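What you see is the complex with one protein chain gone and the rest in place.
Lettered A, B and C in written order, each chain numbered from 1.
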């Protein structure tokens, strides 16, 4: 057991994966000598050499497209896109190929690869460096999408993603890379992809979120208990695809009220899908409309105003109260 | 007044726009000498010459990226992407630029352009030629998205899109390009972007759809009336963004039941957003969960099995009955 | 040196061996055995006749729209013949000859254009990727495969294809750049048929040759008479050998002509003259190659006729197998659409499968193999 932050935990998972499985390669812009602009690949080039830790030319379609080729050939590429806002350059490779090879070849050609996308706002970054658009990939059949929320599950999910036989988008909530530390066990852990976790128990309202927003949700849940005496249950999705509908509806069946939180834009966001599933599965248990606390349907503002865009504990609390008093 | 099919109506709108506004240019792969693979640009090169009707190299990012430049410079480009399945190549240009210039320059630099995407299945097309993924653009703030459902509104919406000061994605339901004819007036019509239409009145259930699926929905509504004596109201969205929430909720407030239909995959599809808005606005009027009849969360199958994937009148009818008997 | 020309690499060449009149350049003639030559010819004819048969099937509505390949046999066959079985082959969609040679059954190709995913399944042991429709994108897969070979220090090679029009896509640039930076053993072959559907080369690009684009990647470039199967073979064999020895990638441009419409729904009269089509028909690689084989005493007129008959029988049998499969309950079972997306189908997708299954059962359309396996409840709750 050692205490570490999320950046270190992800780094640890990469190191372990490179060490235990010679098929694993790590590639991306500046992941080698520079050790990644967030230093997530620290120490990897030195230890594993430039055939396994690969600085690529500056071309995202190239990174994803060649990763697909490598995965097909039997490697296990873990591709870093420097910031999620640049994954759009590779969109056609992800949509038309990574997500489809297994299906179109009836399982003969498969693409076991991981795409690491540092995502989200809140770090006073430049334009295009604070994107959160999980929906693009959730609406793309054939991918899996995971989003860790803390050091321990970050490491475990990355191992799961690397071991998964299918392409996995691994969103890294960069705002909390170094926000807090957790005990991470020495032996390698995995977490089942597609399984949510109830990270706080409650009976009166269900808060559903993932990634960096989860911290805000937990804070709001504390405030709700302290200030209003209301116990909120909090579900950490961890996987966006497959979505763990059962854990969500089990909780809402119990509480009858729900608030879904993410920083991505609202329109067709993950929250819309959660609302639709709740509606389909436990309609009659609902005591109030499910609320969405999300980014607004504008590009995330430049950093002077990004705080107002990102759901924070106050906004979540406000939505909880509205939902509770409906 | 003249009777024409949708392909002709779109062609007519392009012709009229080129004629009345010298800023309009039409560009894309094979839109010139070949007159478009669907012949939508028939007669345009001959009439307007190759400075206004432009065969481009085979490069979608190039088409959209240079259209952005032309729009900034004062032209009104109408760019054709040969099939919606290839717009992914231009995704970064659409997401990072077309949708953002006005906002990031506080209105100084604007991108009045139209992106024509022939979309959807049902025509026994090759792989990647039957895509329907409106969500990608609906989740991208700064774009407008329209989808006509018949010759007359196709022409009117295309005029609206070309006249719009902002970038508009114009989805063409190619399955019904030549499916039926309608009277189209001689004088130029527009339709307000952002406004849905109630195309069939009813009090018992609301069916919400757009594009090619609307035909199936209307057929289901007829069957429902004939076989079950139930009158369904049908809402044709016409615009996906902005979405006409008011028309949707007004109808559902009246009927208390709704079915949303589209051929795009279900997960984070437009239907999820419609469900979420109904839930937010008229929760207490709902008598049953809103049903989604959509494509499944797999890539649309090659054409031997595409029929089973696409929502047809039977599947819609089935969903209506389940919703009515809830 | 205030102003001076920059010295450009000297490895951009033009190659032709067997000319339009079947005259062969003895010095450059590749050393291929009679069997080699017959095999190459065989697959070229199989592709040509198969293409014609497919057109026929398409006209009868038994397969869908497809891009014909007549005219592209020499570029495909000449290059692919330079590969070992353990090498990789990453086609676009006009490498019919090459795919057949590599081991794709004819009926599999029919299935692909007939609207069945089963047509995209590489046969066991065949190191090919399936047909790729989104143009240019496959070049990156080939580059990635080549990079993997390099990282694993294997002496293998990847051969991949693209059209002249497709060389305008950004992925072309990224693929050639990645391959060159990582010194990957990739041979990039352009099927330059001079049109991207309707757009002639001069409106796609302003440079004289596609081969010279190799200058951007510090790799050798060769422009080849693409109707000359010997030159295609020689150029590719040299590139394959170099790649295998660690010399990195090569760009090969085969200049040819599509003898048919772009696809079965295209009308080339809109953009190509009859005269141009006729001119190129005279350059047909098959005629030229047949004469060469005859001159060389490898295959005389009678043997050729016999071969053609055998091939026609083979096609006939393949059509039959295709029809059987295309009408089989197994391949027509719509529920298959859910079964291959992930290694393990997640619960929500299973639920959608059940949803469709219940619907089909209601309509009496459930395939027999699926019957009796329905789940009882809907997974939804009335509360």
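A few notes on this one:
Everything below uses one rule, namely that a contact is a pair of C-beta atoms (placed from the backbone, for glycine too) under 8 Å apart; a residue touches a chain by one contact, two chains touch by 3 or more.
Just so it is clear, the model here is predicted, and its values are computed rather than measured.
Of the chains on view, those touched by the hidden chain across the whole complex are A, B, C. From the options C:17, C:80 or C:148, the residue with contact to the chain not on display is C:17.
Checked against the full complex, the one of A:171, A:210 or A:309 touching the unshown chain is A:309. Considering the full assembly, B:246 is the residue among B:47, B:203, B:246 or B:307 that touches the omitted chain.
Mapped onto chain B, the footprint of the missing chain covers residues 25, 51-52, 54, 56-57, 59, 61-62, 64-75, 77, 92-93, 96-97, 102-110, 141-142, 144, 164-166, 194, 241-243, 245-246, 249, 253, 280-285.
Counting over the whole complex, chain A has residues 29-30, 32-35, 37, 55-62, 85-86, 89, 124-129, 266-267, 289, 296-299, 301-309, 314-315, 318, 326 touching the chain that is not drawn. By the touch definition given at the top, chain C reaches the unshown chain through residues 1-6, 8, 10, 12-17, 25, 27-28, 168-174, 177, 180-181, 183, 203-209, 211-213, 215-219, 221, 223, 231, 248.
Heads up, the rule we're going with is that only the chains that are shown with their structure count from here on.
Taking the mean of the C-alpha atoms as each chain's centre, chain A and chain B sit 31 Å apart. We define each chain's centre as the mean of its Cα atoms; on that basis chain A and chain C are separated by 38 Å. Here the spacing of chain B and chain C, counted between their Cα centres, is 34 Å.
Counting partners per residue, chain C has 117, 120, 134, 170, 341, 348-349, 380, 382 as the residues that reach two or more other chains. Under the contact definition stated at the top, the residues of chain B that touch 2 or more other chains are 85-86, 89, 127-128, 267, 289, 296-299.
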